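The block that comes next holds chain A.
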Amino acid sequence: MLSAILTKTFYTFISLMVILNYALLLIGSMARIRAKVQGRVGQPVWQPYIDIIKNYGKRTAVTHGVMFYLGPVFRLAGGLGTYLFMPVVYGFVMFENFSFSGDLLLVMYFIFFGQLGMALGAGESGHPYSPLGVSRGLAQMTAFELPFALAVISIVAQYGTLSITEIVAAQQGGWQNWVAFTNPFAMIAGMLAFLGMSMQNPFSVVIAPQEIPIGPPTEMHSAFLGMLQTNRAIFNGAKMVLFMNLFWGGATHKYLLVAILIMVVKTFLIYLYVNIVGASFPRFKTEQSIRFFLGVPTIIGIIAVILQSI
Partner candidate 1 sequence: MSLKDLVAPFMVWGRALQKPYTQKNPIITRPGADRYRGFHVNDIHKCVGCGTCEEICQNEAIDLVPVDGIETKHGDSGLRPKIDYGRCCWCALCVDICPTSSLGMSNEYIWIDSNPEVFRFIPGAENKTWDNSKKGYRRGEGYDLLEGQRVPMPMLSFEESQKTFIEMVQGFSREQALREADRCVSCGLCIATCPAHMDVPGYINAIRNDDMEEGLRIVYEANPLPASCGRVCSHACEDVCVMKHKGDALSIRWLKRYIVDRIYKGDYEKILSTGEAKNGKKVAIIGSGPGGLAAAYYLSLLGYEVTVYDSNEKAGGMIRYGIPEYRLPYEQVDKDIDYIKSLGVKIVQNTKIGEDLDFMELYNNNNAVFFSTGLKDPYGLDIPGEEFPGVTSGLSLLDDVTIGKTPDLGKSVVVVGGGNVAMDAARTSRRLNCEVTILYRRRIEDMPADVEEIHESQEEGCIIETQAIPLRIVKGDKTRLKLYWGRAEMVTDPKGGRPRPVLIEGSEEVIECDTVIPAIGQQADYSFLPEEIVNNIKFNRGMVEVNEYKQTGDLKIFAGGDIVNFKKDAISAIANGHSAAKGIDLYLNQL
Partner candidate 2 sequence: MNIELYKNLENSFGVTSLEVKNRNQSYIRVKKEMAVPLITHLKLVESYKHLSFFTIIDQIEKGEFELLYMLHSYSRNHDLGIIVSIERHETDMESIHHLWPAAETYQRELREMFGVEFPDSPGLYENFCLEGWEGIPPMRREFDTKRYSEDTFYKRPGRETNDPAKYMKEKIYPSEAETW
C-alpha cells in the first residue's frame, strides 16, 4: 500500500515536473514566435525560468491580509487540480495522474476554483484595478463557460461518459476518430471557448494593461507573483492537455517518449492557434467579449448538443 502511494507520488511529481518545464519552455518559445510577428527577435526561451527565480528571490514582500496570501495558493491549487485529474499521456501509468478518480466535472470545477481563489486574493489587495479585473474576469468566464460546457455536454452525450480517460480511449484508432472530426461543432465551440480561457487577445480583458494595468495581479509581487507564474505555466499546460484530450485524440503511443512527443506537438499547435489569433486582433471590451461568446460559439455549442442528442 505504502509503496503504491509512494510510487504514485513519485509519478505525479515527475508528471508535474515535465508539464511545468514543458509549459515554461512553451511560453518562452511562443513569446519568441510572437516577437517574430512583431518584427523583432524576442526574449530567450528560458526567460520564464529566470523571471520565476527572480520573483521567488525577491527580498521583500508585503501582505494585505490572509486572503491575499491564499489567493495565489488557491490559484496554484486550481492549476494543480486541473492538471492532476486528467491523463497527460494516455496509456502510461506515470502520466495518468489521478485521472482514475476524477472526471470532466471535477476538472471544470478546478478551472473555476483557481479563478475564484484569485478573485478573493485580488479583492483583498485593495488596489482598485484588482476588483475591476476580477469582475471582468468572472464575467467573461461565465460567458465562455457556456460554449465550453455545451461542447463538453455534447462530448459526454457522444460517448456517454464523464471520464476523460474513457473519452480519450474512445478516440483511439486514427485521426478520423478524434472528436474534432466526429463532432466538429463541439470542437469549434470548445476551441472558441479556449480562446477566452487562455486570456490572450482578443479576450485579454482581465489583465488588459492599457485599461486596468494587469488587473487582479496588480498588487501581487515577489513570491506571490512567482507562485502565480508557476501556476500560469501548469494551468496553461493543463488546459492544453485537456483540450488535446477532449478534441484532438489525446496523446498515445507504445513508446513513452514518442507519446510525449505527440503530446508536445499537439499542445504546441493548440497554443500556436491561440497566439495566431492573439497577435492579429486587438482586445474586446468585456461586454463585447460576453456578447461574442453568447453568440456564435453558443449557437454552435447548442447545435453540437442537438446533433449528439438526436
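Selection rule: all candidates are chains of the complex that A comes from, given by their letters.
Here is the rule we go by: a residue touches a chain if its C-beta (ideal position, glycine included) is under 8 Å from a C-beta of that chain, and two chains touch if they have at least 3 such contacts; residues count from 1.
Just so it is clear, the structure is predicted and the values come from calculations on it, not from any experiment.
Within this complex, the numbered candidate that touches chain A among 1 or 2 is 1. Residue ranges of chain A in contact with candidate 1, taken from their complex: 33, 35-41, 276, 279-281.
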